[in-house]
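I have a structure here, written as structure tokens, and I will follow up with some questions on it.
Apart from one protein chain that is not included, each protein chain of the complex appears where it belongs.
As written, the chain order gives the labels A and B, with residue 1 at the start of each chain.
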Amino acid sequence: MYLRGVSFTYAGGALPALRGVDLVVRRGEMVVVMGASRAGKSTLVKVLNRTIPSFQPGSLQGEIWLLGQRCEQETVADFAGRIGLVAQDFEAQLFSTSVECEVAFALEQFGVSPPEMRQRVHAALRSVGLEGFEERDPATLSGGEKQRLAIAAMLALEPELLVLDEPTTDLDPLGKEEVLAVLAGLRREGRTLVVVEHETIAAEMADRVVFLAEGRVLADMPAQAALRSPEWFRCCAVRPPDLAVLAHGLGWAEPVRSVEQAAARVRERLMPVQKDDRAAGQQQGEASGHDVLLVAEKLSLRYEAHAPPALANVSLTIRTGEFLALLGHNGSGKTTLAKCLNGLLRPSDGEVRWKGVPILSIPLAERAVAVGYVFQNPDHQIFADRVWDEVAFGPRNLGLSEQAVAERVRQALGAVGLLERCDDDPFWLTKGERQRLAVASLLALEPQVLILDEPTTGLDYNEQRQTMELICRLHRQGMTVIMITHTAWLVAEYAERVVLLHRGELLFDGPTHELFARDDLMNAARFRVPDIVRLGQRCGVRVRSVEELVRMVGRRSEDR
Amino acid sequence: MRELIAMWRNTRMVVFTALTASLYAAILIPFKVLPIIPGVTELRPANAIPVVCSFLFGPAAAWGAAIGNVIGDFFGGFGPGDLFGFVGNFLYGFLPYRTWELLTQRRPVLRGPMDWLLFTAVVGLASGACALVIGWGLNVLGFVPFRVLGNIVWINNMLASMLLAPFLLAVVYPRAERGGLTYGQVLGRRETGRVGLAYVGLGLVVGAVGVGMWLGNGLSSGSVRVPWVGEGVAGGTGAWAVGLGLAPVLVVLLLGMVLL
Partner (left out) sequence: MKLSIYVVANTPLHRLHPVVKVVGIFCFFVAAFTAGSPIQSLPLAAVVGALLWLGGALANVWRFRWFLALVFFMTFLVWSLFFHSEAPWFAWGPVRLGYDGVRFALATACRLTTFFAVGLLFLSTTRVEEFADALGMIGVPAKLGFVMTLAFRLVPAFVDAALSVVQAQRCRGFDFDRGNWLERVRHYLPVIVPVFIGALRRADLMAMALEARGFQLPGPRTSYRTYAWGWGDAIALVGSVMLAGTWLLWARFAGGN
């Protein structure tokens, strides 16, 4: 399969989404495509499976050869069964009410005989590790399982080329791991794969990595070379591997393969350091002198009578000015806990008190001003057709005068950097901008506590950084922040205090570095400590980010 | 009429049908706010959905509304109303876009008083057609009198649509249009050869709905008699009176729909 000089401009779009892209994929190869939001990744994928031009109006130029065939007018349907596509949004790719019917669906369309169909359904389910799930309703599966099912549905057709567009973006770490393991398996089977990904682990499996920026191919290189050059990842808004950044930052010529190896080298450089210096990395998170804002006392909650509890006997105290991370996998109860904290859910047992008053007895409008809650999916709240009106919705509900509303909207939009977009239609903003809009619409209520539910999901690395800097700025201005997340590096770099939930139980509540030192807990909850934190632990220093360690080492070297 | 069959060859239209059906059903379920006659009808904001979808998705909304009504009942309340509900909701999803495009070139984003007037008329007609079919069917089965159900369905559909649909359309239609997701864009240019017949069809539908609602109420309460229904069957539930009395009107309604 190859593309030569392919350009595409969406109908009504001002700038081309792809500009002169050349790309070759050989049979049996795995190519990973990386790039920032709007770099043209999705457009490239659409070109590869003929969604462009058959579904998307626009102007397409260049030469496209797919499966040894020069493409002119072919549609998606013409390559059905030969080019498989798995997209990020797994919900939109599942059509049936049982797992086996889902996989069989495509085979039915092709008129495959029932005995062969059965055989291929089982083979496909085996490839993605979903044997034994045949009768399950896809609605009851986890995100990772749904995505694997979507892959199986494509595999059953035995496509010659499989294109995966950010298959792990919407998944929690466990789901990501599952899907990546499936990819590794497909790689071993020798299938031809094109994968758009933000995870560097995917690059580790690949033959080649292609970096896209502004619709152009920035670089196309063997995966091993790519992994040694973090600057390419940065250009494409992908979080580079910790060790590669470290090696680069410290000017090491030869690559490091493991944390242990890196630790040995760092230790040499850190040797002449006084003991007391080592704890400099982090201040104590416990701000005991501050006022108590929220108290949760022995919360328990069951959604259904016979289901395991979503929350079991969880107690928590939150004080002014804290930055707290709620960590846990999907289904661990972190969202349930957060919703109890602002009175959206009524616990079956226990009580939440806001400054000593039961939160459920506080009127709705006052509750909104006390504890703001930014939902994970910004699209679940955006309904206005102007950015300004969207933000004004909350203050208007409070019954403020139009003048006061305008003042608040201006401030909130200014804080998230969307003020000059106030007349735009939110529908056409990027996911990152919509996320910031959602934050602004809560900020306009001026809450004392802000709960953010996975504010960085679906964003590229640069957008994640931007969002986190915004949150940190609010925190410095005195906002109490509770952030639900399952991204370990975010916790390492930003949170002072972590609460770890697992199957509805509170496993840990304390300073972040203490949690990361507890291998037993991290393993029980199946979390991976970021490499750089592990490295720090090996060397006896407390670091939150690679930059910090590089600075530390650099300073020591100068001292010497 | 022809596009109602032709649309099944277009995958996007099939998806629109499923989306209409599931949105209709999904918003029915959590918001069965005020049961008017439990199991038969309730005041439901969801009834604005078929109208909105009709303007967006055209023929797909007709099928979608019909199926969505059945699917909604699949989550509780599968019963006698579903057969007539299928036909009634089909009309409810079909008539708005079809009448609108026959009468005007404008986009269904209401700007001036003329737009509102036309919109009210179109919605009133579609609601009436839906009410006529469902009211007639359930009265024939002897479950609910026409003058109760027919009027409730009519008023309910009217209210939900007038209170929600114009505002929903104002927000949703321009976006769908920019994304190339309206039925006009998806199906491309359609033949306009039989427009004359379509106006005849529209006339028949308007006549049938107007006469039907008046006659249905009259027959159901016993205040009106029609020559083709005998004396003896007029009492009791009114099942025979309404059933036979309205039958010719329904035939005219369906004929009109075919011509549209």
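Just so it is clear, a residue touches a chain if its C-beta (ideal position, glycine included) is under 8 Å from a C-beta of that chain, and two chains touch if they have at least 3 such contacts.
None of the values given here were measured: they were computed from a predicted structure.
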Residue of B:L102, B:I155 or B:L181 touching the missing chain in the full complex: B:L181
Residue touching the undisplayed chain, where the options are A:S96, A:S229, A:Q411 or A:Q448: A:S96
Contact partner of the left-out chain, one of B:V148, B:V211 or B:V224: B:V148
Touching the absent chain when the full complex is considered, from B:L23, B:L102, B:L187 or B:V252: B:L23
Contact partner of the left-out chain, one of A:L18, A:V31, A:L44 or A:A104: A:A104
On subunit B, residues whose C-beta touches the chain left out of the figure: 8-9, 11-12, 14-19, 21-23, 25-27, 29-31, 33-35, 37-39, 43, 45, 48-49, 52, 63-64, 67-68, 70-71, 73-80, 141-145, 147-148, 159-160, 163-164, 167-168, 171-172, 175-176, 179, 181, 221-222, 235-239
Chain not shown, touching residues in subunit A: 49, 51, 55-56, 75-77, 79-81, 83-85, 87, 89, 91-98, 100-101, 104-114, 117-118, 121, 137-139, 153-154, 157, 303-304, 339, 342, 344, 364-365, 368-369, 372-373, 375, 377, 379-383, 393-394, 397-398, 427, 441-442, 445
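Note that in this section only the chains that are shown with their structure count from here on.
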Centroid spacing, where centroids are CA-atom means, of subunit A and subunit B in whole angstrom: 44
For the subunit B and subunit A complex, residues of the former touching the latter: 12, 170-171, 174-175, 178, 180
Subunit A - residues contacting subunit B, complex: 11-12, 55, 57, 383-385, 425, 427-428
